[in-house]
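Here you go, one structure.
With one protein chain held back, the other chains of the complex are shown just where they sit.
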Amino acid sequence: MRHWWFPESASSYAGDLDSLFYLILYITGAVFLVVEAGLLWFVIRYRRRPVAAAPGAAEPKAYYIEGSAAAEIIWTMIPAVLVVLVAVLSQGLWYHLKDGAPSNATPIGVMVKQFEWQFTMAGADGRLGTDDDITRKDHLTVQVDQAYQLELQSIDVIHSFFVPAFRLKQDAVPGMTTRAWFRATRIGEYEVACAELCGLGHYRMPARLVVLSAEDFTRWQAAEAPPPPPPGGGGGGSGQ
Amino acid sequence: MTASTPTAHGPAGHADHHAEPSFLRKYVFSTDHKVIAIQFLFYSLFFLLVGGALAMLIRWQLGFPGQPMPGAGVLGDDAAPGGVIAPKFYIGLVTMHATYMIFFAVMPLLVGTFANYLIPLKIGAPDMAFPRLNMWSFWLMIPAGVLALAGLVVEGGSAAAGWTAYAPLANSPDYTGVTGGQVLWCLSIAVFAASSLLGSVNYITTIINMRAPGMVWFRLPLSVWALFITAILAILAVPILAGAVIMLLFDQILHTHFYLPAVGGQPLLWQHLFWFFGHPEVYILILPAMGIVSEIIANGSRKPIFGYHTMVYAICGIAFLGWMVWGHHMFQSGMNPILGTSFMVSTVLIAVPTAIKVFNWMGTMWRGRLWLHTPMLNAIAFVAMFVIGGLSGIFMASTPVDMYIHDTYFIVAHIHYVLFGGSLFAIFAGIYFWFPKMFGRMMNERLGKLHFWTTFVAYNATFFPMHLLGIAGHMRRIYDPNAYQFLQPLQPLNTFISVSAFALFAAQLPFIVNFFWSLFRGRPAGMNPWRDNGLEWTVPSPPPHGNFAHTPRVLHGPYEFSHPDTVEDFLPQDQPLPARPGA
Amino acid sequence: MGADARPQFRMTHGRQVEYGLGVYSGKLGMWVFLCSEVMFFTALIGAYIILRWGSSQAWPDPTKVLNISLTAFNTFLLICSSVSMVKAYAAVSHGDQRGLRLWLLATVAGGAAFVGVQVYEYLHLIHAGVLPSGFREGGEIMEALTRAGLPTGGHELFGAAFFTMTGFHGFHVSCGVLCMIWVTVKAFRGHYTQAHHEGIEVIGLYWHFVDLVWIILFTIVYLF
Partner (left out) sequence: MTTVEKKHPPYMLVWLWLAALTIIEVWAAQAGLTRRILIPILILLAVWKAALVAIYFMHLKFEPRRFLLVVLAPLPLAVILVVAVLQEWGK
């Protein structure tokens, strides 16, 4: 059954997001139970039963009432308070998700097109646009407990970068750069998906996201780093 | 107006002066709102069936990915080679299923059929204010529907960018692989917009200007209120869609660049315009359903609607707030977070008037004498299911939670709980309720209840598990979920949903049989089979051309059920309250 | 409740009608229709505003591409036809049939002339290389702007927005002219009387609305 619920959470904010989800689930669940149980009760309790008395006798009538201001005020105020509560609780996390990238976050360039991802990971210098950048198709390797800032760009249509285990989703819109950030908290392998219909191959855009420990990550970085450019050969780094 | 009015005694006498109209005038190019309503009914039930059939193909692919569907070989090698649905065809199915259901089934049912049928009858008018425009509003739907259906058969396949047609995907065959289908889609939506416009002008004018004496605003039945507000939403929202679609069309055929970023166009402009229309559209699809349900719950409970005035204000409140929430479809589009917060607040606030309506319906049933006829069962199911759709909406309104469930099956579950569990149950309720008035014969109760219970069970078995899919991260609109490892364990759930969906489709058979059988063999209905108060029940079934022999005089509100002073437990709006014996 | 006494009823064509807003149905319907037209042009004009000012998008100077004097004259034509329309309405409401017919003819002429000038403008622009998809490379306009050292950035969006907005306005004027011809024919047949001339007022509303939209479009598209 575990598979039919949230994927295991693996990012710093996934737990907060899940808690918010559960909070809303409890609130709405309570309302749900009250309404459905009430409807069921009314249907059973107040259904018209065949009258046993003589056929000519007048049937009893329903209770004539046109409304009740007090009742209506109550069931206006309760939902109002609840939803405002939800909004207030949501908004702190929202700014954290959208604007809360730590200043030391390492940048990752994401260039997406139909139907593949291209990730540009910073090398040992932690910056993009230098010679030690590592670019991989459909593959992203990150270090655990390190914050990353994604800079998403699309070449053709709108795609959406979705890592279920991180609870992270951000559209990549052609013509602009959108940003998202995450900090992985568990070592392991995760799947990146495209969440926005982007054409016929939309369903087959999985990419691998590997979270490594600090030592493994350094080792990986060293092994994967592109060979240094030949000395004096133009030094193409644009980020100098 | 000093016009020469030879017949001052009502339209029935007026009609007598004309010769019997030809068959073509009477049933085909008719300007009678009742005939037009019935035309809309058949039209949209046809599209409901087609849209449902497309959904079956979709569910086959999701339930049994990659396996040949029995009988699907007839679709040809482009669509389903060897009976296996192809990816391009699949996305076309997803697009056209939503397009048919929203624009050609549910909307014409609610604001074509019920608005046309009920507004003049319920307000005591002989017809619409502009009968000829009304006729045009139906006949424009024919080319719109033909254009929409043509997408399925043209070379290159149907539109395949989703019903939301997000730019720049929808802009170019390079992106979708679709050549003519996307252009046909745009044209069809543009013609649809024109039809909707003519209808809405009519409804607004009719309701404002043609109410019978005594039918003051706060004696209007809630269905008319809902349709009035809906028409206002449509008149202001649909032109935005028309403008946006025309720009999309020009991008496709004139090579303009409104939505193409290469030279400065804005893909997000499409989303803003589309959802500025799209969110009011959601209320266009639900408000009339709420109105219909209000009528039927009051009737089935034999009680006045609880808090009539509040119900009216709630409709207005939903419609008003509905204009300020479109951004909640775009939280993950890279929107400014401050803008996101304001959209979140306005969105959750809509829950308040919605909750009022739900609790007021429950208040109506409280201490009633529930007459559980088929319309009433469907209306109660509406409340029960709409609540689920409304509550799941709060998850999406919460911006952080939306970040996870956006574009997953949670959304699919939500929209179906609102649009099927909500609108469609209300539509069924409405059809069972007003069928006797439309055709003069009752629908079969036994078949009706069979239809209701099987639909209700199969419906929940189909759509409730979709919440779980969404929570597990299952994206929507994907052809084969097995392309992702984390979705593979969900396959049994997907198969279960598909089997339930087939059952749901099959459960409509009793309805179809009932509908056509009752059309010819149903028990004659009489004037007022449901013992209801609306003015439409004071005239014969079906009502004659011109509706009322004499303009009715409305003496009280529409929900005087079980009044202590009356003999019967209902009191039509043109009947006076008996004087209190003691007074 | 006791609200029975409030509404007033009048008889039209044998049915009782409550004039909910004190406006007869034809006029009310036309205004409701115009509301939707406002939203339609909001989509187009809004798109123009957003595309041009929503970002730091470059944009050609319209006064250097478009013929302002010609269009100013055209604006004047449309305003004149609006005036002739109200004069026609005033004439019929005073029972002046001759005035009605003459002013209607003047209105048709004004509208038709406006469409004619717009067609001329379009032909001229297309000839000079201004197309819905942008300025043609090597076209007259492109050359002229480059020679003068003026920026041409954003010309693709400029072309798209210009033709879409003015085109749809022109389409509305053309429909208006057709309706106006029909109304004029009816006027010559004596269809409108001092007591009955709602048709003139209703079509007039549409006509003035199209004029009003042009006033906005002219300012935003040609002068900004």
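Residue numbering begins at 1 within each chain, and the chains themselves are lettered A, B and C in the order written.
The rule is simple: a residue touches a chain if its C-beta (ideal position, glycine included) is under 8 Å from a C-beta of that chain, and two chains touch if they have at least 3 such contacts.
This one's a predicted model, so the numbers in the text were calculated from it and none came from an experiment.
S.K.: Which displayed chains make contact with the chain that has been left out?
M.R.: Answer for the hidden chain's contacts among shown chains: B, C.
S.K.: Touching the hidden chain in the complete assembly: which of B:M335, B:M442 or B:M466 does that?
M.R.: With B:M335, B:M442 or B:M466 as choices, the missing chain is touched by B:M335.
S.K.: Any idea which of C:T42, C:Q97, C:S133 or C:S174 touches the chain not displayed?
M.R.: That would be C:T42, which touches the missing chain.
S.K.: Among C:A58, C:V83 or C:I126, which residue is in touch with the absent chain?
M.R.: Reading the full complex, the residue touching the unseen chain is C:V83.
S.K.: From the listed residues B:L268, B:I405, B:L487 or B:A525, report the one that touches the chain absent from this view.
M.R.: Only one of B:L268, B:I405, B:L487 or B:A525 touches the chain omitted from view, namely B:L268.
S.K.: Using the document's contact rule, name the residues of chain C that touch the chain not shown here.
M.R.: 10, 21-23, 28, 31-32, 34-36, 38-39, 42, 46, 49-50, 53-55, 63, 68-69, 72, 75-76, 79-80, 82-83, 85-87, 90, 93-94, 195, 201, 204-205, 208-209, 211-212, 215-216, 218-220, 222-224
S.K.: Determine and list the chain B residues touching the chain excluded from the picture.
M.R.: 1-2, 232, 236, 240, 268-269, 272-273, 276, 323-324, 327, 335-336, 338-339
The rule is simple: only the chains that are shown with their structure count from here on.
S.K.: Per the centroid of Cα atoms for each chain, what is the distance between chain A and chain B, given in Å?
M.R.: Taking the mean C-alpha position of each chain, the two centres sit 31 Å apart.
S.K.: What is the distance in Å between the mean C-alpha positions of chain A and chain C?
M.R.: Taking the mean C-alpha position of each chain, the two centres sit 47 Å apart.
S.K.: Where in chain B do residues touch two or more of the other chains?
M.R.: In chain B, the residues touching two or more other chains are 264-266.
S.K.: For the complex, give me every residue of chain C touching chain B.
M.R.: By the definition above, chain C touches chain B via 1, 3-4, 6-7, 9-21, 23-25, 28-29, 32-33, 35-37, 39-44, 46-47, 50-51, 54-55, 57-58, 132-134, 153-154, 156-157, 159-161, 163-164, 168, 195-196.
S.K.: Would you pull the chain A residues touching chain B in the complex into a rising list?
M.R.: Going by the criterion above, the answer is residues 3-7, 16-17, 20-21, 24-25, 27-28, 31-32, 35-36, 38-39, 42-43, 46-48, 59-68, 71-72, 75-76, 78-80, 83-84, 86-87, 90-91, 93-95, 97-99, 114, 156-158, 160, 162, 164-165, 167-171, 173-176, 178-179, 191, 193-204, 206.
S.K.: Sort out for me which residues of chain B touch chain A in the complex.
M.R.: 87-88, 91, 160-162, 166, 168-169, 174-177, 261-262, 264-268, 301-304, 306-310, 332-334, 337, 340-341, 344-345, 348-349, 351-352, 355-356, 358-360, 362-363, 365-372, 380, 383-384, 387-388, 391-392, 394-395, 397-401, 403-404, 406-408, 468, 471-473, 475-481, 483-486, 489-490, 493, 561-564, 569
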